[in-house]
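First, the structure itself, so that you have it in front of you.
One protein chain omitted, others in place.
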Amino acid sequence: MTPVLAQATEGGAAELWTFIIVGAVALGSAFGLILMRNAVHAALMLVLNFLAIAVLYAVLQAQFLAVIQLIVYAGAIVVLFLFVLMLLGVSREDSLTARVPGQKTMASVLGVLLFVSLAAATAGPFLGDASVCGSEEALTGTGDGVPCLGLAAVNAAEGNLRGLGFLLFTDYVWAFEVTAVLLVIAAIGAIVLGRRQEDPSELVEPGSTVLPARRGSGSAATEPGAGPTDADEGAATETSEATPSEGEERT
Amino acid sequence: MSALAQQLPAGVEIPEIPWAAISPELTLFGAGILVLLLDTAGERRRSASAIALVALLGIAALAAIPGEAAPVVVALLIGAGVVQLALTLWLHTRPRLLGAVLTVLAFAATIGIAAWQYQAAANGGPVATESLLADMVAVDGVALFTRFVVAGAGIITVLLGFAYLQDRRIHRGEYYPLLLLTATGMTLLASAADLLMVFLGIEILSLALYVMSGIARRDMASQESAFKYLLLGAFSSAFLLYGIALVYGATGTTHIATAGAELADPATPAGLVFAGIALMLVGFAFKVALVPFHMWTPDVYQGAPTPVTAFMAAATKVAAFAAFLRVFTGGMEQLAWIWVPAVSVLAAVTMIVGAVLAVVQDDLKRMLGYSAVAHAGYAAIGLVAVSDIGTGATLFYLLAYAVMSLGSFGILTILERRQRKAIAIADLRGLGQRAPALAAMFALFLLSLAGIPGTVGFIAKFGIVRAAVDAGLVWLAVVLVVSSVIAAYFYIRVIVAMFMDEEPAHLADLPVPPASAASTGVSVAAVAVIALGVLPPAVIDLAERAATFAG
Amino acid sequence: MSVPAGYYLILAAALFSIGAVGVLIRRSVIVMFMCVELMLNSVNLTLVTFARINASLDGQVLAFFVIVVAAAEVTVGLALIVNLFRLRASTDADQVGALRA
Partner (left out) sequence: MTGLAEGAAVVAPAGSPAAWAWLMAVVPLVSAAVLLLVGRRLGRAAPWVAILSAGFSLTLAVWAAVWLAGREAAERTVVHTVATWLPAGELEVDWAVLVDPLAVAMSLLVTGVGLLIHVYSLGYMEHDSDIPRFFAYLNLFLGSMLVLVLGESLLTLFVGWELVGLCSYLLIGFWFDERPNASAAKKAFVINRVGDVGFMIAMFLLFGAIGSLSLVEVLPAAEGLAGGTLVAVGLLLLLGATGKSAQIPLFVWLPDAMAGPTPVSALIHAATMVTAGVYLIARMSPLYVQIPEIGLVVAAVGAATALVAALIAVAQNDIKRVLAYSTVSQLGYMFMAVGVGAYSAGIFPLLTHGFFKALLFLAAGSVMHAMADRGDIREMGGLLRDLPITGGTAAIGTLAIAGFPLTAGFFSKEEILAAVADTAGGEVILAIGLVVALLTAFYMARWFALVFLGPRRFEELDHPPHPHESPLSMTLPLVLLAVASLGGGVLNLDPETGVLAGWLAPSVVAFEQTAAIIGHGLLEAIAIVLALVGLAAGVLLFRAGPREVSASAAPAVRFAQDAFRVDELYRAAIITPGHWLAVGLTWFDERGIDGAVNGAGRATSGLATAGARLQTGFVRSYALAVLIGTVLLIAGLVGVWMAAGDGIVLTGGW
């Protein structure tokens, strides 16, 4: 943590300047993300955005999360994105024009509406000087401009990391355990969807029967040894993808 | 343990782990991991199974230390381990069958545990409520009822899928673990007493369902449905999460009951309350498929492998509604004046749009997808009634819908095996002659979906209507009736095709669908449709008593 | 002069809306996913801000869980996209539209 940031967490002018600069970076990179035509550039914008948010976390007295943000998001998730982009080799220019004209206009209008309503709803009560950090007194208006500590006291007592740790393993222990399920599923999912080749022998139970396609075509059961191939996989629904690129050229 | 406790700062308490309360989740999750392990162990399945047995014994030894129910738990664990070892020894050369059997056993055990908890909790009265594990887990009527339905649907799904997956060459080892894990997510969601657990539950169940929808890797339809589901699911859960964040911001807590009470406090900033409710509504409306957040439903239902669709329709809906009920009817009862009008309008629009759009569909899975949308609208009426009657009615409706949709999608799995393609209405012509039993059962499910008396669909709709009238929402009841009249038209269309159209030559060449595990599953559903339609008191009673929320 | 908490919330709302718009206007499915990540991050920023406002660490814990969920979602999502690309040789969202009435 740089001295600047450490100072910023104390509040004051440093915090304001940090917010203005980092906020501008965050906004700019977010716009970059959705406007850059090259997907790799977009990913880099995303990294920048994540870094900016990490700084804001630090300012908001969430030191542990700031670090996690760097490691997990900037370090792992975006790298994963980039990895896939490279793997697929689709770094060429991406068109922003929609199939259906009007999508962009509509999206922008709705985005503005959403922003206005969300900003008004969330920020409304917390804009005054008194609500620098929105402490209880500030909210009720009793603590007339008292310098607000926010999480400082909490963090000072145990330290941000220890405090989070205690919470995670006491109040949130069940949620913490349950994320195991989530991660297992993610791993299985990646394997199921990402694995390139199937082992044919795994696919069909020995001795099981498969319906013949037509009543007339020979015996009811295929021989167990007749290794079904991966190519058969889609046979059942071939019709649904009969003309894959119909009309794709029209854009 | 005590040494650790001494290091804790004052005010920090380690919550007690209520093993009994969370045992259904543990069972499902454990079974999922076990099936996964046995599948990946390849030739060494027997040794892997033995290791798993030893691990279970270890857990049993751990469990033997605290608690009164310890002997029961230990005996159950050891028994389960022995059964699993025996099954592995017997079936180790047929991994899919082994997985399927273990999955069914796990679901059956979940039903057993839930029944035991129900018994313990309710002696004729409403199910008692408990908030456990630092107020993260709610063991109450809604949670227990959902466990019943989810586990029951799981068993039937396994029956429906076995031969189907085999035929399509997508009978992969990961299928059963995924099924168990998504069921885990559903029971977690249904018993979530905290908004964080709601979010995690939704994510767990969805993530597993995304993968299951896309399990046919070579099939573009399946991939497309998985992709749409995932992208839109992630998109909408961002809204849900934002809503949760706002509730947290307004109240300083994510515990549903506490937050609900705090939100109703006039001192709470109004903007946060409104935006929070609206955004959470988006998340839930997406999951239960209310218009206009329904658009993924027909596409995903159509593209996903049919047994997966069946499970999605039957179980996801009940789990999502359970959480919906808990958060809105349970937690935010005092704020009903804000959200009831909005949800009422959503429900009304959903009922009409779902029914009208289903009329013009030809693909049966897609038609049933739209019909699912309409049914979500019906079930939502019980929600906006904001009463015990309404909650009970919604729960019963979801049970009924689970039975009907498992049945009808089950029929489709059988037919798809026969024809090796997606089924359009025209493909059903003459089925009444070719396979009368199958066609009769399909007709039964469709009539039940249409709400014809004598079937469970009627009883369920009647319960909903009663709740609506009771709550003074007669106009919603009227919309329901109008919608179900429109719906009758497309259900009847299918029946006409089956019984009153000539069978075209190319269909006559196909073999008659053989009896299989899937027929068993479908028959069970058919019996349930009739039994619950004619003499439903016991189950209605169950649902009404389940209308309790842990505070 | 220090920063009112509301500013952070406005920034988060802006990032959220930008992310939502991004999902709607981008054609590359990978970039669409990135936009969803942006939305989740803005929620995290909101949570962390509220944690400071409420002077409780719970918001930070929530954000921590959100990061876990986001990571899991990205894993599955990217695996799906890779597989989709194998079938279609494209990452254009507008070319995935076979399922319709």
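Just so it is clear, A, B and C label the chains in written order, and each chain counts residues from 1 on its own.
We adopt the following convention: a contact is a pair of C-beta atoms (placed from the backbone, for glycine too) under 8 Å apart; a residue touches a chain by one contact, two chains touch by 3 or more.
Computed from a prediction, not measured in an experiment: that's the story for all the values here.
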Displayed partners of the chain not shown (whole complex): A, B, C
Contact partner of the left-out chain, one of C:A14, C:L38, C:A79 or C:A93: C:A93
Candidate in contact with the missing chain, chosen from B:V72, B:A270 or B:A426: B:A270
Full-complex contact with the absent chain, from B:F29, B:F162, B:Y210 or B:W296: B:W296
Residue of B:I14, B:A70, B:A115 or B:A342 in touch with the missing chain, whole complex considered: B:A342
Residues from chain C at the interface with the omitted partner, ascending: 6, 20, 23-25, 27, 32, 93-94, 96-101
Residues of chain B in contact with the chain not shown: 224, 227-228, 231-232, 235-236, 239, 266-271, 273-275, 277-279, 281-282, 285-286, 292-293, 295-296, 299, 337-339, 341-342, 345, 353, 356-357, 359-360, 389, 440, 447, 452-454, 458-459, 462-463, 465-466, 469-470, 472, 474, 477-478, 481-482, 485, 488-489, 492-493, 496, 499-502, 535-537, 540-541, 544
Missing-partner contacts on chain A, residue numbers: 98-103, 105-107, 110-111, 113-114, 117, 121, 123-128, 131, 139, 247, 250-251
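In this section, only the chains that are shown with their structure count from here on.
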Chain B and chain C, separation of their C-alpha mean positions in angstrom: 26
Distance between the centres, which are taken as Cα means, of chain B and chain A, whole angstrom: 26
Touching two or more other chains - residues of chain C: 9, 16, 19-20, 33, 46, 49, 53-54, 56, 58, 65, 69, 72-73, 76, 80-81, 83, 88, 98-99
Junction residues of chain B, two or more chains touched: 196, 200, 203, 207, 210-211, 214, 217-218, 220-221, 226, 242, 246, 249, 303
List of chain C residues in touch with chain B within their complex: 9, 16, 19-20, 23, 29, 32-33, 36, 39-40, 42-43, 46-47, 49-50, 53-54, 56, 58-59, 62, 65-66, 69, 72-73, 76-77, 80-81, 83-84, 87-88, 93, 96-101
Touch list for chain A against partner chain C, complex: 11-13, 15-16, 19, 23, 26-27, 30-31, 33-34, 39, 42-43, 46, 49-50, 53, 56-57, 60-62, 64-65, 68-69, 72-73, 76-77, 80-81, 84-85, 87-88, 90, 94-96, 98-99, 103-104, 106-108, 110-112, 114-115, 118-119, 122-129, 131-136, 149-151, 153-154, 160, 163-164, 167-168, 171-172, 175, 179, 182-183, 185-187, 189-190, 192-194, 240-241, 244-245, 248, 251
Residue ranges of chain C touching chain A (in the complex, touch as defined): 1-22, 24-28, 30-31, 33-35, 37-38, 41, 44-46, 48-49, 51-58, 60-61, 63-65, 67-76, 78-83, 85, 88, 90-91, 94-95, 98-99
